[in-house]
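And then chain A:
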Amino acid sequence: MDFSFSTITHNLPYLLAAARWTLIISFAGMLVGLGLGILVCAARLSRHRWLSSFAALYVSFFRGVPLLVQLLAFFYILPYAGIDLPATVAAFLSIGMCSAAYNAEILRGSLQAIPAGQKEAADALGIAPFALWRRILVPQALRIGLPSHVNELILLVKVSSLASVVGIGELTRVAQNITGQTYRPLEIYLAAACVYFVINAILAYAGRMAERRLNVGGA
Partner candidate 1 sequence: MPDTATSAESIITVRGLGKRYGDFQALTGVDLDVRKSEVTCLIGPSGSGKSTLLRCMNFLEAYEEGEVRLDGELIGWQEGSSGPRRPLPGRRLREQRRHIGMVFQQFNLWPHMSALENVAEALVQVQGMTKAEANGRAMAALEKVNLKDKAGNYPSALSGGQQQRVAIARAIAMEPRVILFDEPTSALDPELVGEVLNVMKAMATEGMTMVVVTHEMGFAAHVASRVAFLDHGRLVACVPPPEIFGADPADPRIRSFLQTYRERNVV
Partner candidate 2 sequence: MELDLFVRYGPALLHGFGITILCWIAGSLGGMALGFLIACIYQWSGRWIRGLLQAYIEIVRGTPFMIQLFILYYGGPHFGLLLSPVEAGIAGFVVYGSPYFAEIFRAGFASTPKGQFEAARCMGFSEWTIVRRIVLPQMLVSITAPLTNFVIILTKETAILSVVTVPELLYETQTMAAETFTYVEPFLVLSLFYWAMVEFTSWLGRRVELRVTRHLRRA
């Protein structure tokens, strides 16, 4: 067995450049996932029966179907429906739609941890339901659920590798391309794994720091 470090050092710049797309897809996916997740969660907790069952169905479906299948279906259905989107946008939209299901569930759990008295206090002050959600409940819930949301983001960094299947030049795809030229799969994929690992380690660390700061400031 021969292991070629020079292959890694030669190609590392390309991998790092591609990692930018990994980050873009996963962060954009997280934003979509959070925004949509808040809506789904609100629908889930809504008093309207059909709204809450639709949200339940949404969560169950997007958590029950492999993301790769969702992604492929999304890419096949878009042109069929006559919608023309850049591939990258389609990718993070699809990832975000899936992530919304998970974020909605995390939020729902966090909301339950907020003492009921706060809602009553807001009611007593005559605060409207929407303002109650926007100003009081959601910010607190996001804070309570921070570790889980960070976890979700780390998960998205990993699943963004699926975007390679639909031809987006993120880290995994570029690693595949380089492998095609160099015939050094072991070195290249190990290097790519390292890049993923470093990204996730940094995210996990940042998450812990944020958590600590919030704990000191709040509560």
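Everything below uses one rule, namely that contacts are C-beta pairs under 8 Å (C-beta built on N, C-alpha and C of every residue); 3 or more make two chains touch, one makes a residue touch a chain; residues count from 1.
Basis for inclusion: all candidates are chains of the complex that A comes from, given by their letters.
All figures in this text were calculated on a predicted structure; none of them were measured in a lab.
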Candidates 1 or 2 all belong to the complex; chain A touches number 2
Residue ranges of chain A in contact with candidate 2 within the complex: 1, 60-61, 63-70, 72-73, 76-77, 80, 154, 158-159, 161-162, 164-165, 172, 175-176, 179, 185-186, 189-190, 192-193, 196-197, 200-201
